[in-house]
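Here the complex is missing one protein chain, while the rest keep their positions.
Chain lettering (A and B) follows the sequence in which the chains are written, and residue indices restart at 1 in each chain.
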Amino acid sequence: MNSDKIAKAVLFLASVIILLIAGGMIYSLVEGSIPAFKNFGLSFIWSNNWNPTRNQESYGALPFIAGTIITSVAALLISLPLSFSTSLFLGEYYRGTRLAKVLGTMVDLLAGIPSIVYGLWGFYVLRPLLIDLGLPNQGFGIFPASIILAIMIIPYATSLSTEIITMVPGELKEAAYSLGATRMEVIFSVIVPSARSGIVAGYILSFGRALGETMAVTMLIGNANRIPESFFGTGNTMASVIANQFGEADGLKLSALIAIGLLLFLITGIINSAGKLIIKRME
Amino acid sequence: MNENTIKIKDPVLSIGNLSVSYEKGKYAVKDVSVDIKRNAVTAIMGPSGCGKSTLLRAINRMHELYDNIETEGKLILNGKDITDMPTIQLRRMAGMVFQRPNPFPTMSIYDNVIAGFKLNGIRLKKKDRDDIVERSLRDVTLWDEVKDNLHRKGTFLSGGQQQRLCIARALAYDPEVILLDEPTSALDPVATARVEDLLVKLKENYSIIMVTHNMAQAARISDYSMFMYLGELVEYDKTKNMFTKPKDRRTEEYLTGKFG
Partner (left out) sequence: MDATSKILRDNLGRRTFKDRYFRGLVVFLSLITISPIVLIIYKLVEKGIRQISFDFIIQTPPDTFEAMTALANGELIPGGIANGITGTLMMVVLASVLAIPVGVITGIYLYENPGKPMANLTRNISDILQGVPSIVLGLIAYIWVVKPITNGFSALAGSVSLAIMMLPMIVRSTEETLKMIPQTIKEAALALGVPYYKVILKVLIPTGFSGLLTGILLGISRVLGETAPLMLTALGSTMINLDITKPTSAVPLLIWEFYNDPNMVDLIWSSSLFLMAMVLTLNLLSKRIAARTK
């Protein structure tokens, strides 16, 4: 065999490793969750019972699926006006200026802050503030978790929408200006419609981020293993229940946690694929 | 006004001592004073970088979109001082057509035509809207080609059709003057000829100012011509006169192909 063939084989092999890792992940998660699904059937997904007492163990994923979706949707809604404004700031109003450069770097840095640091800040700074504002449960719950999550996902939506907004052709904007539109009217009738799919993709990807965030949420959500009673109540997410309960888990409980991991993997996989698909369509 | 500039009676637009600079002290347009003939096609010619587009864009004050551009001078349109008029009102009176066709890709053909009304928050009755769309598209001889596809996106049209759609968009808003910035430079010869015919026809009802880098085009369709060089207005005359007996040496050199 000549060296060219070997080189090509090595390149191929590396990408096979990636596929094996992905395939192996699915296999291991499925295999690990079999005991849970054998015991509780598919109703594991929509059962809301979480009882680790020996001999009457019963596990269901619904409280955590609900907690995950509620916090992530809320985080997305809270982050929406912020990341939309920031991408207009960076990609339209102050595009190319030093001010935008500074602000853009700071937004990038937001993405670099470790989850646990966000959690600490939420715990020691945000929570007391919310207690003062009258939030129950010592300031823990869905609401504070959503706020922190919102801050955490802003950079993801912002960077993609900024990029797309910057790409809207100047000729289109000038056409609208030449008809007498104000800047705000140009933004809403030309820029946003043209950049729509990119902006949406950015929000979907940031939503995917929110679904899987662990530490900051764990530190704020209150870790109550039931379906949240209200937006200001406590709850738990799929990621945070794994982090919380893993230490003392074995047997059926471990399997239930792995099954929750599998569900989380599937949900984030679907959301992210949808986001990437929209981006691919645009190209 | 310099001696090589003719006077126009009852001009549609009168530009007084207009200067535009991109950086302090560097003028893209230097102290231009000129009157524009009503119901005629006026061409602005000159080598690239002479400031012809800059002059055109100063008329509907597009330069105000960019912080680094300074404009001085006076603009009078149909007797109204538009120098400091809110751009919302001014741009209604001056329609603009750009180098490359730029219909709004997210709007249908129909919505593109009435974009001037929609963008400015003017609600029209369905019937009025339909009338405006039909009249404008007929004006640009596009009606028969698109009347069955009015609610499709404009992007499936050919380049020439798109440019006529953009002219219709400017006409629909009923401007007092139409500004065209090299409107055929991105079109093929056949589409160019159609747009040229159209402009000649439109001058019955509109006053047209057109930037062109194409002398032959200016000679074919314009009634009056300006020749600009290095930001200055060198000569302004009836096109006929300018092409037969230019007054300035630079105009002559340009027209005979010595530079440009």
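To be clear about the criterion, a residue touches a chain if its C-beta (ideal position, glycine included) is under 8 Å from a C-beta of that chain, and two chains touch if they have at least 3 such contacts.
Note that the coordinates shown come from a computational prediction; the quantities given were computed from them, not determined experimentally.
**Student:** Considering the complete complex, identify which of A:Gly41, A:Gly96 or A:Gly269 is in touch with the unshown chain.
**Tutor:** Answering carefully, the residue with contact to the hidden chain is A:Gly269.
**Student:** So which of A:Ser43, A:Ser85 or A:Gln138 would be touching the chain we can't see?
**Tutor:** Considering the complete complex, A:Ser85 is the one touching the chain left out.
**Student:** Quick one: say which of B:Asn17, B:Asn39, B:Gln89 or B:Thr244 touches the chain that got left out.
**Tutor:** B:Gln89
**Student:** If you put the missing chain back, which residues of chain B would it touch?
**Tutor:** Given the touch definition above, chain B has residues 86, 88-89, 92, 117, 120-122, 173-174 touching the missing chain.
**Student:** Please identify, in ascending order, the residues of chain A that touch the omitted chain?
**Tutor:** Residues of chain A in contact with the hidden chain: 3-4, 6-8, 10-15, 17-19, 21-22, 24-25, 28-29, 32, 81-83, 85-86, 88-90, 93, 103, 105-110, 112-121, 123-125, 151, 154, 158, 180, 182-185, 187, 205, 208-209, 211-215, 219, 239, 242-243, 246-247, 257-258, 261, 264-265, 268-269, 271-273, 276.
Definition applied: only the chains that are shown with their structure count from here on.
**Student:** CA centre of chain A versus CA centre of chain B: separation in Å?
**Tutor:** That gives a centre separation of 50 Å.
**Student:** Would you pull the chain B residues touching chain A in the complex into a rising list?
**Tutor:** 60, 62, 65, 87-92, 94-96, 98, 100, 102, 104-107, 115-116, 118-121, 166, 169-170, 173
**Student:** Of all residues in chain A, which touch chain B in the complex?
**Tutor:** Its residues touching chain B are 169, 171-172, 174-182, 185-186, 189-190, 193-194, 196.
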